[in-house]
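Here the complex is missing one protein chain, while the rest keep their positions.
For chain A:
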């Protein structure tokens, strides 16, 4: 009797294990095939020229997407410079000071913004900044990406700060430290790992955004000439080149895709490492 029940339990344990493993494989399959497909297609396009040359006019062979690589770095950099500090500060406000209606409103807005399709952000930035400046620009693209990053950074910062035990805040306050000092030198420092991880994941998230850039930064065949000028980026080049009929451009689009995936991958790995190194909320 007891032996039978024991065996049944062992069997169902095993069955669940097999099912879970199968589900994992099934989930990893599309991810793996995407990576493999992009890698095989992309590797054919990558050469020295790809990283150093400007795009050639239609029909001419060769050339590269160096300007788009630099452009993506600039756009993501601009977005980070604007989005990360603002997001961290808003997160600090929500976690440490935010009570009452204003905090509720900020939190609600963040949640809504996380769900808003990025193309909407693009249209809004177009309607405001692009129209006001009367031209597409890197700065408009950076603002659009920053707006997409903002709720992500804010909410991770808030979550991470909330993981810091209250006993540390009280220990600091009991020493006579002000609330700001407590937040800055105790709470923020304890949560730093998690905040860096969250910020880097937000960077990885916006690096591949295409739709908002079509309305804001547009694209360019040349090197970047100023933040108030239109600027090239990898996602937009993938989009435009992939939809042309030219074999050569398809090839470059695959190359761009691989470079973009690699950038995102490296950022994500850096995010995980940063989280582990700093030890999160420990």
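Just so it is clear, a contact is a pair of C-beta atoms (placed from the backbone, for glycine too) under 8 Å apart; a residue touches a chain by one contact, two chains touch by 3 or more; residues count from 1.
Methods note: contacts and distances are computed from a predicted model.
Enquirer: Which of "Molybdopterin dehydrogenase", "Thiosulfate oxidation carrier protein SoxY", "Phosphate import ATP-binding protein PstB 3" or "Cytochrome P450" is the UniProt protein name of the chain not shown?
Expert: "Phosphate import ATP-binding protein PstB 3"
Enquirer: Taking the entire complex into account, which one of A:168, A:227 or A:262 touches the absent chain?
Expert: A:168
Enquirer: Any idea which of A:137, A:190 or A:233 touches the chain not displayed?
Expert: Candidates A:137, A:190 or A:233; residue touching the omitted chain: A:190.
Enquirer: Quickly run down the residues of chain A that touch the omitted chain.
Expert: Touching the missing chain: residues 99, 165, 167-179, 181, 185-186, 189-190, 192, 279, 282.
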